[in-house]
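Removed from the display is one protein chain of the complex; every other protein chain stays in position.
So that you can tell them apart, the chains are marked A, B and C in the order they are listed, and the count of residues begins at 1 in each.
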Amino acid sequence: MRTRIPLALAAGMVVLMVLAFFSPKLKATYESPINNGLFIFMAFAVVPAIVSLIRLHVARIRRKHPDSIYSGIALSALFATLFCGLIIDKHAFNGPSFRWIVTFIFEPLQQAVFAFLAFFIVSAAYRAFRARTLEATLLLFAAVIVMIGNAILPLPGPSGPAELWLLTVPSMAVQRGIILGVALGIIAQSVRILLGLERGFVGRG
Amino acid sequence: MSTSIGVWVAALLTLAMFSFLYRENPVYRVAEHILVGVASGYTVLLMYYRVFIPVVWNGIAHPKGVESFFWTFLFTVLALLFLAPFVPRIGWLARIPAAIAVGYAAGQELIAAVQARLFPQLLDTVTAFDGASGAPAVIDALLIVVGTLSVVFYFTMTFRRTPVLNGVARVGVVFLMIGFGAVFGNMVISRFTLLIGRIEFLFGDWIHLIPS
Amino acid sequence: MIRRTSLGGLIAALLVLLPLAVQAQEASVTTWIVEGEAWVFIGILVMGGLAAVGIFYAKAGHTISARAMPAVEAAEDGIGRAVEMGRPVVFVPGVQGITKAGTIAGLSILRLVAEKCAEVGARLIVPCRDTIVTSIARETVEDAYKQAGRHEEYRSEDVFFISRRQLAYTAGVNGVLEREHPATVFLQGEFSAESLIFGETGNRAGAMLIAGTDKETQLPFFITTCDHTLIGEELYAAGAAISKDVLTLGSLRGVDLARLVVGAIIVLGIVLEIARLGWIRTMLGG
Partner (left out) sequence: MERLLNIDRQWIFLVVVVVMLVGAIAQPLIPMPISSESRQLYDVVGAVPERGAVIVAMDYGPASKDELDAMSVAVLHHAFARNLRVLGICFDQQGVSNAERLIMDVAADSNRRDGDDFVFLGFQSDMTAAILGMGTSIKDVFPEVMVDGESRTTAELPVMRGLEKLEDIALSVQMTGSKDYEKWINYGNARTGLTLATGATGAIVTGLYPYLSSGQVSGLLRSTRGAADYERLVLDAHPGLERSAGRKMSVQFLAHIMLLVFIALANVGGLLGRRTAAEDDPA
């Protein structure tokens, strides 16, 4: 019962979607209500994640966990953002006080997290990007061509810039091979769901 | 130096995040937890104002028609099942809306796998030689066809490696390495741009060392 | 068992559909089936059918074996190397949770590595980023030592949880690699951008590196810094072969069959194109 119904529902949805694609009558009847339904689902699907985050930090504070000060900061940041969004800019989502938080707190923090990836590439390049195997040699050779062509100087290639030729012929063939392979993998997964064999979203028991 | 409070706040938070490079420290953890808190607040406000109110609230409070009211109400009730895990013993009910969402996506992806991935890409491979006049274009077309085929067959997993399949796989590896080299090359300009952006902000907008 | 589930699935689907289909009669649009998409429908049936054939073939009990993979074969001498040099083996099961296919495959490969370490008596260290993955990893390694009859040598403190926060985990694993000077490092699972450090530090420590990930953006860095790398589906196939995961192996067989059809369409299509007969082209919507 706990697994049969979800598996059957998922299988039914796959069949309905494929039939709706081929039958304009079916599509016209069910497309907009189901699309709207998906919007509602995805809005509510966020609630459990937020609630468990709050419960985690509240529990830490109540248990006097050594990191409870940080939990306090996370919770006050959350409620300050909600306070700005709901109370200060009363009607709109992107009101002035909320925009200030996003522009000067949220976005800079998020951008800083990814900024030092560039630095990791340089330190790895110096210490580890050696052409030890045939594969690594080919890879580095292609990478150097693309790097030079992207930002250093225009390298002449067979028919136009070298890096453009590389991106539109050999690399394009590789990416196309991957797209075709992934497409077959997606079909296999949809078939598993259609046959009620894909237990991923249902869990064990 | 900049005189705007906002720029100062952003600059100090940026340095707090970068301090992790030296060692994990309290200043970094404060910045990290502020990020977690604000990100959650952002999501709640976005979903409330831009999805809950226009689709759910207005869909029920003043619906376009009886039928649209029924569908919105039905899906809202189903969506509430996402909260079931907070009630003991009926947690599994959350699988119902999840199953519908998974089935919806799987159905659409199944159609798109053939209509938007296989057919158009196979068509462009099959017609690779059509417009090819002159040696370079023919060679390019040949490389594209051989490259695509060798990569598709490199990833055969359950066929025994006959000499033919081994040969194809060896060609496939050569193409794959060139392909990953291209990914590597484009990754570099992408990751560098992020660090350049932060340096432009810190030394430009904050310290006014860089002429903006 | 699969008979009932899939049959149940299809019956339920029809029950859901019948009333809906009937109610659809009155909808304003006239035609039932849109022309022009017929070939897409046939494509779904053929490719989907082949995938189902592979799955049922595996479910019916036929054994399907994954092809040999150098990275998996290298595991054996990588662990032998650790015993000779008297240094540990470090296994990093990726940075994602248990719901990810890459993590599941990584943990299957952990079982193979743990069994080999138990046999030859090499010390195995497994730093994890997810509490559930940690408990599964502990179970897997302990089970391997038990089966090799060396349960007393199993050290549960060597399979540990560092932190859920991605950067803290990266720094933690980096520290383990620098401190323990492992002879061999396995990086198997789903990794993200900062995992690039593991290849660099492992290289620095002079370790033999055997990686595997399905993240395309991470593969170029692993290929250049590691000795062997499982690429994309190779990771899933290696994991499924070890754990004898019938469903995955069946799907891989079905997809391999579909690859033959894709290859045939390309070769045949080009031949017909050159012969000015555009059947395949029109089928593909050209």
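Note that contacts are C-beta pairs under 8 Å (C-beta built on N, C-alpha and C of every residue); 3 or more make two chains touch, one makes a residue touch a chain.
Nothing here was measured: the structure is a model prediction, and the numbers come from that model.
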Visible chains in contact with the missing one: A, B, C
Selected residue (touches chain absent from view) among B:9, B:137 or B:173: B:173
Residue in contact with the excluded chain [from B:123, B:149 or B:168]: B:123
On chain B, residues whose C-beta touches the chain left out of the figure: 20-24, 39, 42-43, 46-47, 50-51, 53-55, 58, 101, 104-105, 108-109, 112, 115-117, 120-121, 123-124, 169-170, 173, 179, 182-183, 186-200, 203-204, 209-211
Positions on chain A contacted by the hidden chain, ascending: 28, 31-32, 34-36, 38-39, 41-43, 91-94, 98-99, 102-103, 106-107, 110-111, 113-114, 118-119, 121-123, 125-135, 140, 144, 147-148, 150-154, 160-161, 164, 167-168, 171-172, 175-176, 178-179
Residue ranges of chain C at the interface with the undisplayed chain: 69-71, 168, 170-172, 174-175, 178, 197, 203, 206, 216-217, 227-228
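Going forward, only the chains that are shown with their structure count from here on.
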Chain-level touch network, classified as line, ring, star, complete or other: complete
Chain whose average C-alpha position is farthest from chain B's own: C
Approximate Å spacing (C-alpha centroids) for the pair chain B, chain C: 19
Whole-Å gap between the CA centroids of chain A and chain B: 3
Chain B, residues touching no fewer than two other chains: 32, 110-111, 113-114, 118, 122, 125, 145, 148-149, 152, 155, 176-177, 180-181, 183-184, 187, 191
Touching two or more other chains - residues of chain A: 5, 7, 9-12, 14-16, 18, 21, 113-114, 117, 121, 135-136, 139-140, 143, 178, 180-181, 184, 187, 189-191, 194
Complex contacts: residues of chain C adjacent to chain A: 2, 5-6, 8-17, 20-21, 23-25, 27-34, 37, 41, 44, 47-48, 51-52, 54-55, 99, 167, 193-194, 196-197, 199-200, 203-204, 216, 220-221, 223-225, 227, 232-233, 247, 251, 254-255, 258-259, 262
Chain C contact footprint on chain A (complex, rising order): 4-5, 7-12, 14-16, 18-19, 21-30, 113-114, 117, 120-121, 123-124, 127-130, 132-133, 135-136, 139-140, 143, 178, 180-181, 184-185, 187-192, 194-197, 200
Contact footprint of chain A on chain B as seen in their complex: 5-7, 9-11, 13-14, 17-18, 21, 29-52, 55-56, 59, 67-68, 71-72, 74-76, 78-80, 82-83, 85-86, 92, 94-104, 106-111, 113-114, 117-118, 121-122, 124-125, 136-137, 139-140, 143-152, 154-155, 172-189, 191-192, 194-198, 201
